[in-house]
Every structure is written in C-alpha cells, then in structure tokens.
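One structure below.
Left out: one protein chain. Kept in place: all the others.
Residue numbering begins at 1 within each chain, and the chains themselves are lettered A, B, C, D and E in the order written.
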C-alpha cells in the first residue's frame, strides 16, 4: 500500500512560506532531525499556525510544578480519549524521551490507570480526563483533590488548558487526516542506548 | 444570592496589564459598551490571552463562504454540546445580532435540528457536531456532503477549526468557572427597535 | 425563511373544540395574552389534552416545599437534557417570571451546576437529572440527601413526577415538532421594568 | 428474605379512597382477579391517579392500526430500555395474553431485533426506541418509513405518545420502587391451557 | 409466523458429530429432557465447542463461596446488559431452578438493583457489571468492597471470569442469532409444584 498524504489539504512549499514560519520550521528540523508534520500541515493557514504554536509554547514551555514529561502525558491521555493518531504517536515519543521511560507512553495511551505512574500523576490525568470528557462538571472538589497532591491553582489551570488545547489539536488533526511522521513511532523506545 | 465571581482565578487590574492587552480590551469595551469577561479572565495569563485572541480572529474574522452569523452558530451549537454557559450566552448574543434573528440562538442551543435554518446550515452544524463529539470518524463522505451544499474545502477547514477552537474555549471556561456578563443575555433580542 | 408550522399535525379550529377545552384555552389566553402552542397542538387529541393538563395541574399547582419557580426549574433542566425546544423556551419564561430573575433560565438550560442557585436547589436538580437519565439507579441515599435539605418524601415524589411528566411532554413535543410561540423568548427578561 | 413493600410511599386503605378511584380499582380487580400494584401505589395521589389512568386509557384503548398487543409491545420495549421492573413484568403479561404468544414478551424485553415480529412491528419498535432515547432527532424520514408499512400519522402519534407516557410511568415506578405483583410473572405463559 | 432457525449457520447432524461431542450432548439431553440450542449451534465448530464447554465447566461447576444460583445470576445480569436473548432466557431458567425462586431471574434481567437479593449478592452483581462495562477501571477498592462481604480473592476471580466468559458467549450468540429453546421460558416458574 502506498503511503497516504500527510493531510487532506495542500502542504505548502517551504520556500513559499512567510519568513517567521520558515524560521520556526527550520529550528524544529535542526533539533529533531526531521520536520514534524504538524508544522507542514498547519502552515497551510499561516495565521492559525502562528496562534497555534504561540499557544502551544505558552502552555508547554512554561514553569510550574508539572514537569515537561507530565505535560506530555496529559497530551497522550487526552489524544487517546479523542482517538487522534497524530498526537498519540508524536507526543508519545516526547513522553518516552522526557521521562526516559520507553514503556510509559503506550501504557498511558491504553489505560493510564494501569500505567507506571505516581498517585499524584494519576490524579493529574484523572482531572485531565474530566476536563476532556465532562468539563461542565468540574467543581471545587476537583481543585481540592489536586491541591492535596501539592499542586497549586496555576498548575490546575495548566492541566485544564493543556487538555483543552490538545483537544482542539486532536479535532483539527482528525478532521484534516494529519498523518504522524514515521520517525515518531520508534523515538525514545531504547533510552539506554541513545 | 450575591453574584459569584467571574472566575476561580484572580482577575487582573486593567492598569497593570501589558499595553497590547489593555489596548485590545479598550477597543472591545468601546465597541460593545462593556468588557466581556473572557477578556478579563484570560488576561490572568497574558501569553495565552494573546494566542487565544489571535487564533479567534484568524478563524472568526476571515473571508469565506461562511457568514459571521454562521460562524457564531457553530460556536453556539458546540458550546451547548459542551455545556459551556459563557460561550452559549455570549455567542448566542452574537448570533442574534449578526443574523438579526432574535429567536435563533436559543433554538440552536437547544436543538439545531428544530431551528429556523436552511438545509445548508443544518449540514454545517451536523459536521460541527461530528467534529465536536467524534472527530475520529470524520471521513471523505463528510467532505462530499458539504461540497454538495456549495462549501469548499477551506470552508470545511473553517467549520472544523471553529468547532475545535471553541471546544478548547468551552473546557477552559468550564474549568475556571468563567461567568458571562449579564449584558449578553438580553443583547439582540429586540432587533426591530435596535 | 417563512415560519414553519407549530406542529406536524393538524391544529384544530378553536370554534370546533369541545367546550371544556375551549374554556381552558380562553382562560390561558386571557391570562397570558396569547395561546401557548401546547394548547393548540394537543387539542388535536381532546382526551389526551384533558389528561395532560389535569396531570400538569396536579403536579405544578399543588402545595409543598417546592416553589413554583423551583418546579419550573426542574422542567427547564429536564427539557434541556431531552433537547425539547418548546419546553426549554416556554418554561424558561416561567422560571424568569416566578423567580424574578432574568438570567436564571438560560443558566439552568446550559448547565445548572453553574447557575445562581442554592445548594438545596442544586440537590433538587441533581435528583431530577438522575430520574431523567437513570431512574433505575434511584436509591435510599437519594432520598436521604434530599431530606437533609429539608425536603420531605412528598416533595421527592413531586420532583420525580415533574421530571417524568415533562420527560413525556418533551418526547411528544419533539415527535410532533411542536414550535414555541415567539412571545416566550422575551418574557421575563426585563423584570425591573415589568 | 421477606418480601419488600410495593412502594416507598404509604399505600392507602381501599376503604378510605374517593369513590371514583375505588370503583376503578374494584373493576380491575374483578377483571384480573387481583389488584395490580400500580393502582394501589398511585392512589396515594388521587389527582395524579385520575390523570394517569385517563391518559392511559386514551392511548391504550383507542382505535387505530396498532393492535392492543402491539401497543403493549411498545410498553415492554420502552420499559426495558428504562429498566423499569414493574412495567416490563406487568405489560409483558399483557403482551403474552393479547398476542397469545407466550415467548414474545421476554424476547422483546431482551432484544426486540431478535424477537418473533413482523418487519412492520420491528419498524414500530425502532421508532419507539428513537422517541425513548433520542426524540430530538425525530425527522421526516421517520414518518416516511412508518408510512411505508401502512401506518398513518395518527398511528405515529400513538407510538410516540405511548412511548412517552410509559417513559413517565417507568420513571415514577423506579423512583417510588413500585413492585410488580407476583401474579404477573406467570400470566399468559401457557396459552394453550388457558 | 413460522419459527426462525436456531442459528445463522448450519446445525450439524448429531450422528455426524465426533464421539466426545455427541456424548456430551447425549448427557445434557438425558438430564434436561431436551438439547439446549447452544450445544447444537456451537457443534458447528468442534474445537471451539470443546474449549467453550471446558471453560464453562471450569467456571460454573467449581467450588467456592458463590453458589450455583449466584453464578447464574451473574450470567443473567451480564447477558441482559449485552442484550443476549439466548443467555438471558436459558440462564434465567437456571436461576429459577437453583434458587427455587420463580421471580428472581426476571427481576435480575430488568434491574438487579430492584431484585430480591441480599446486599452481598448486589455487591457481586455490581462488580460483575463493572467488569462487563468498564473493566479498565477495576481497582483495589473493588476487591476491598467484596472482601467486606466475606468473599475471597478466588471468588472475585470467579465473578470476573464468569462475567467475561458469558460476555464472550453473548457476543457469539448475538452474532450467529442463536435462538433459545422454547422450553427454557417456562422452566422453574412453578417451583412449588415441581
């Protein structure tokens, strides 16, 4: 079977992209060794591209009590609930790399309740799943539970916003049939020999 | 009963906000006559505020075959499915104003299938609901159906992205208990005397 | 768009109705200033009309610890869960009028958990939603919870029966495409100037 | 295990009931040989009792293209979906008796799609299940389908209203823990020797 | 209506079956007085027949704190949740016979929460329903709850495995349209005169 396209929509020629977008893509390519398809497919809409990655960076690169690996776990759990192939695969790679734990991403994707996580991390994902699936029921008790695990209100905002942002990303990726790069599937699976 | 706060989080003092954010808030206040709470509550996180409204403008103020009123209908239907009080009420007001139709927002919020809409508009909302609730099932047939109503692929991207973006907005608003301004409830309900 | 009919079924001529039904309709018209469509559409079936309104009056006009406004809140929450346009709009008007609270009906329709309600009222609606969506799970604990809020068993019967009766009404209205009168949408929204 | 009460609420003394209610109960006892518990338990609320049975008779004893057995099948399918023990058992007995078919009620209660029914009867129950579970989606196509089986619009009203009425009955019975009479379980199971 | 076949697949001639399978069928026929259709329909696949009944016997004929009647209750509750006509009817007969309780099977099939069961039995069925519908959420607390009712871990394995095995049986029976024998419907309904 020949490989299907990475998007239902046209993928712009790198050379034709606005400078700021091309610079961002060049930077990620240098770091990762390849261009993740989310950059190529969203570049079809430059203004949305800029807002998307500005939002992404504001949530994923900020300080707080959530580690980078924990932020990526939220993405994997949310994306699995929304059945988004791109995000489960791409952010699963990031979970493996940040956590230096080659099994964790698959565990979280299938059932975080059976994953090798701390109770604090399971509470984080339980709240993320509530925001993902029935955010209208979020209540004081949810905040109280997370505070008991040493998280503060800013962390709780982070969990909700990461869940909400990737819920958006999942729906867009599903709607345009965004395909994950083959490279992601294997990344971080052999941490000891990296 | 005394009125509850507009957010679980601190609402920043306008004077203390970065200039660009204050300028945006001043502009909306001048146009609307009041400051919608989404501006005040999201200003707690300036970087996320900027990305949020950049994304919003990219999707809601762009050209295409969807009218402004139709874009807002998508927001109301999505926000009702996600039970987000802020967005149903605030964007319901916009539906009434843009469409000059005082009954439409409530109809769409309860059951768009019984609303005074064209078949084309019902097809738009049917696709939005699919993206909202089971985006992993989006398929070629969905695109074909919408094309039969004169929509092109860019319009279909718009529908999916508006649905996805406000799905994010709904989850954040629910998680922080964002309260709609009282003004929204009555806006656009008496179009003849406006 | 021309306005669709108020029912999929023939709407009887007032003059041709049995005397008791016409008297009931005359009375409501005198009080409300217009004839709510539920009277006109159900008059297609006189025996069912009589039983329907007898049941309605037995539940909604009786004494007890539930105020008229609280009885109507139950109707709005139930009708929103069942996505019944007629009942959300018509009984939303009654919530606004009885409670002299112009925002409350929309709040309850979208998400009663975020509405300006007392804890006792939220407990009433939580029980109504359980009867609406999974009545087979009603148990002793539900009764105990409501008693803690000062409700007695007769009040609990009332909540369940109002929820059940309007669940019936919702299904009939949806099946026959009963359209709410335009008048309801605006009623009670400006209580101070009434 | 001693047998639990037939209702969470007081069951009135027959002698203390209003004359019209006692007359109705006497009549059913004479015909059935016992008093079905729905009469005793609802008599706790005389006005609701009267409205309930007036509505019941208007729907179940009327003319039309639905046989009595078919009306009772709708009740069994609806009551099974709502997990109402009283109505599945009591109306299952009526299905067996009217249809002179001792297996049919259990088949319909578990899965009407595998029951010994005609295609017309399956279409009736499919529409009833739609009204029961997602009445807001009822559309022209549902009416067209039923008309193809020789049903007219009055019959379609009957199906919807029977489904809706017993959806009410199911919720009340579940909420008050109405217990079916032991007699119902065996009625109509041996039709040949009746 | 002529009676439909007992399976979508060919039912093998008894004489043509392997000796061990025919011996098993002869034995059940001698005991029951008829051949339950599950034996005839699964004999279409001899290897699967052997594994199926070996598994069945390992779970249903073993020792432990669950009585035979309680094992069969689990089957009825699971099969009702999966809407499997064959298993609800056939194992309902076994519940009646083992428990010498003619009403119990119908009660459990409709709503075990309203059945004449002990609290211990309701806890068993609550766990079975969790394994049936959301086994990924099984947790330590489930084990702790059942231990409080005097069940040990081997009993808890039994409950889960019976639920899981009959969940398999339900799906196969539904997929091949396995029809229950008429005899099952009446068995055990008149225990006093047996």
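Brief remarks on what is shown
Operating definition for what follows: a residue touches a chain if its C-beta (ideal position, glycine included) is under 8 Å from a C-beta of that chain, and two chains touch if they have at least 3 such contacts.
The model shown is predicted, which means the values in this text are computed figures rather than measured ones.
Across the whole complex, the hidden chain's contacts among the shown chains comprise A, B, D, E. Among D:114, D:130 or D:189, only D:114 touches the chain that is left out of the view. Contact with the undisplayed chain is limited, among E:20, E:153 or E:182, to E:153. Of the listed positions A:106, A:133 or A:153, the one in contact with the omitted chain in the full complex is A:106. Within the full complex, the residue among A:17, A:38, A:73 or A:89 touching the omitted chain is A:89. Residues of chain E that touch the chain left out of the display are 8-9, 45, 47-48, 50-52, 54-55, 57-59, 62, 82-84, 131-132, 135-136, 138, 143, 153, 156-157, 160-161, 163-165, 167-172, 174-177. Residue-level contact of chain B with the missing chain is found at 136-137, 139. Across the interface with the omitted chain, chain A contributes residues 1, 3-4, 80, 83-85, 88-89, 102-103, 106-107, 109-111, 114-118, 174, 177, 179, 182, 185-186, 189-190.
In this section, only the chains that are shown with their structure count from here on.
Fewest steps needed to get from chain A to chain D, stepping only to touching chains, is 2. Comparing the residue numbers each copy contributes, chain C and chain D share more than half of them at their mutual interface. Remark: the per-chain Cα centre closest to the mean position of all protein Cα atoms belongs to C. If each chain is reduced to the centroid of its CA atoms, chain B and chain D end up 44 Å from each other. Averaging Cα coordinates per chain places chain D and chain E 28 Å apart.
Within chain D, contacts with two or more other chains are made by residues 83-84, 136, 174, 177. Arrangement of the chains shown, judged by which pairs touch: an irregular graph that fits none of the line, ring, star or complete shapes. Per the contact rule defined earlier, chains pair up in contact as A-B, A-C, A-E, B-C, B-D, C-D, C-E, D-E.
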